[in-house]
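Missing here is one protein chain; the remaining ones are kept as they sit in the complex.
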Amino acid sequence: MDMEPILDVKQLTMKFGGLRALDKVDLDVYQGQIVALIGPNGAGKTTFFNCITGMYDPSGGDVLISPPKNGRPQRINGIKPNKVTEKGLARTFQNIRLFHNMTVLENVMIGCHCRMKAGILGAVLRGASTRREEEAVIQKSYTILKKIGLEKYVNDFAKNLPYGAQRRLEIARAMATDPFMLLLDEPAAGMNPQETHELDELIIRIRDTEGISILLIEHDMKLVMSLSDRIFVMDYGKKIAQGTPEEIRKNPAVIKAYLGEEIDA
Amino acid sequence: MEYFFELFLGGLTRGSIYALIALGYTMVYGIVQLINFAHGEIYMIGAFTALIVISVLTMLGWNQIAILLIAAGVAVVYSSAYGYTMEKIAYKPLRKAPRLSALISAIGMSLFLQNYVLLAQTSDFMPFPGLIPDFEFMEPYAHIIGSPELVILITTAIVMVLLTIMIKFSKIGKAMRATAQDRDMAMLVGVNVNWVISVTFIIGSATAAIGGVLIASHIGQVNFYIGFIAGIKAFVAAVLGGIGSIPGAVLGSLVLGWTESFFTGYISSDYEDVFAFIFLVLILIFRPAGILGRSTAEKV
Partner (left out) sequence: MLVNELKKSLFVSLWFMFLTFPIMVIQVNTVENIIQWRWANLFFVGVGSFVLSALWRYLIRRKEQGIQETEVDGVARVTLSQRLLNNRRFTIPALFVVSILALAFPFVFSLYQTNIMITAMIYVLLGLGLNIVVGVAGLLDLGYAAFYCVGAYSYALLNYHFGFGFWSVLGIGAGLAALFGIILGFPVLRLRGDYLAIVTLGFGEIIRLIMENWNAFSFGPSGIANIPRPGFFGVEMNIEQVTIYVYFLMIGMSLFTIFVVNRLQDSRIGRAWIALREDEVACQAMGIDKRKTKLMAFALGATWAGFAGVIFAAKTTFINPASFTLWESINILCVVVLGGMGSIVGVIVGAFVLILLPEYLRFLSEYRILAFGAVLVVMMVFRPGGIVETVRRTYQYKETA
């Protein structure tokens, strides 16, 4: 491929004391791709996400991004999580972390925060530009909720939503930050087959209509195999395989890592 | 050099007493994550109860050592009873409430107990007899360390050792450690969490009572307000050492005791408390979990 990858992770290493949670992991994502990161529990997948999104400061390696809008590659490891989000990488959480006592609309509005300007003075004076901005954010948030299919819950408190809807709200909230890439941490966990199927369609729709690339961690192999353009496999903090779903299915190292866990698709 | 040694021992004594109070803070915090603001009041009630017992027995003409032991015993029993009752009234109904509610409740309890003693007894400082006799064998060293200080040091050491043994090896100690780690899980494996919490309050109160009796006889007076200041200092010590950690509470107390002692001895007594607080702020900024505390990174 001639194009630069929009996310290029090189030799990423994370040590906790003596433990190497990540050991020289390479991973790349190209514009418009859906890429899955799989591996047995404790393989270091969430740690990998945390290192990319600034929650942890990696002990070694590089995280480079080239946002499609201004393609200049830049190094982002070690910068704060909010800066990572500002640069266009938004994530969801494995253990749902919504703002439970805020409404669905407000949750999405928080996602818009870093694209807004109003400061203290603007908030107090509430001039025309501030009012316009607020209005625009409410509209934008509602539009996103509609796309995700959550508009009927718009004024409900996040804590009162059904489980599957909470997972989707996490995605909506992340989309509100105007990312060029979404990092989804086990988006289908705890969903029933019907909900998983809807999620499958939703993720493809986000990629196709919004042009947002996707990197996801997932245990549901059926979902992973049907969605992904490429798959990376991790075990014990190391990358053990990468390739198309077809290649991964046949890879002996992957089968060995998953011994006891079935991969059927 | 002798001056240095004097300050060193002074700080050690001071720190030992802080430690006896700080233990209660740290144990309660370890188990229920509550800043028990009223803990200082328990210490004050211990000292007051002891004073009452001492006065009554002195009038009956009892022997000095016997009085001291009985007074300490009664103080321990009563402080524990107050600690136990306080938990049942002000904290148990709030276990699932936000921490701020429990903190306000603790502040309310503290105000209540202070004024309870103020109204039922007196607002004046009451003289507290120095009951610890000057031992003969201590005479050659009396210019460095007095007998009362020696008793304080030894008592604190004994209490610490007993407590450590209890927490390490006894059944209730294990249950306490389990509850501190994960209350729900402890409950699932059959630990009676309510009982564990009660015992924690009782032990913390008992050590505070011992501290109360020792410090009152050391300083020679008590009033209803002594608990507040001692409580704050002990809390600072507990946080310094790493709240939730028992060795941390002891170490933090000693560090605070020495800091105050050397600072007042060499620099100025005016800013003693300022220095203690600046020290606290600095430690927390550079080592937020305290000296011995583990820093717990939040799992994402």
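Odds and ends about this structure:
We just call them A and B in the order they show up, numbering each chain from 1.
In this section, contacts are C-beta pairs under 8 Å (C-beta built on N, C-alpha and C of every residue); 3 or more make two chains touch, one makes a residue touch a chain.
Bear in mind the structure is a predicted one, so any value in this text is a computation, not a measurement.
Interface note: of B:Met109, B:Ile152 or B:Leu256, the residue touching the hidden chain in the full complex is B:Met109.
Residue-wise, the contact with the chain that is not shown comes from A:Asn155, picked out of A:Asn155, A:Gln194 or A:Thr209.
Although one chain is not drawn, the whole complex shows that of A:Ala118, A:Leu202 or A:Ile255 it is A:Ala118 that touches it.
Those residues of subunit A that touch the chain absent from the view are 53-55, 80-82, 85-86, 90-91, 93, 97-103, 105-106, 109-111, 113-116, 118-120, 122-124, 126, 130, 133-134, 137-138, 142, 154-155, 160, 173-174, 176-177. The chain not displayed touches subunit B at residues 29, 33, 35, 45, 48-49, 51-53, 55-56, 59, 74, 78, 81-82, 85, 89-90, 93-94, 97-105, 107-121, 126-127, 232, 235-236, 239, 243, 270-271, 273-274, 277-278, 280-281, 284-285, 288, 298, 300.
Everything below uses one rule, namely that only the chains that are shown with their structure count from here on.
Separating the centre of subunit A from that of subunit B, both taken as means of CA atoms, is a distance of 49 Å.
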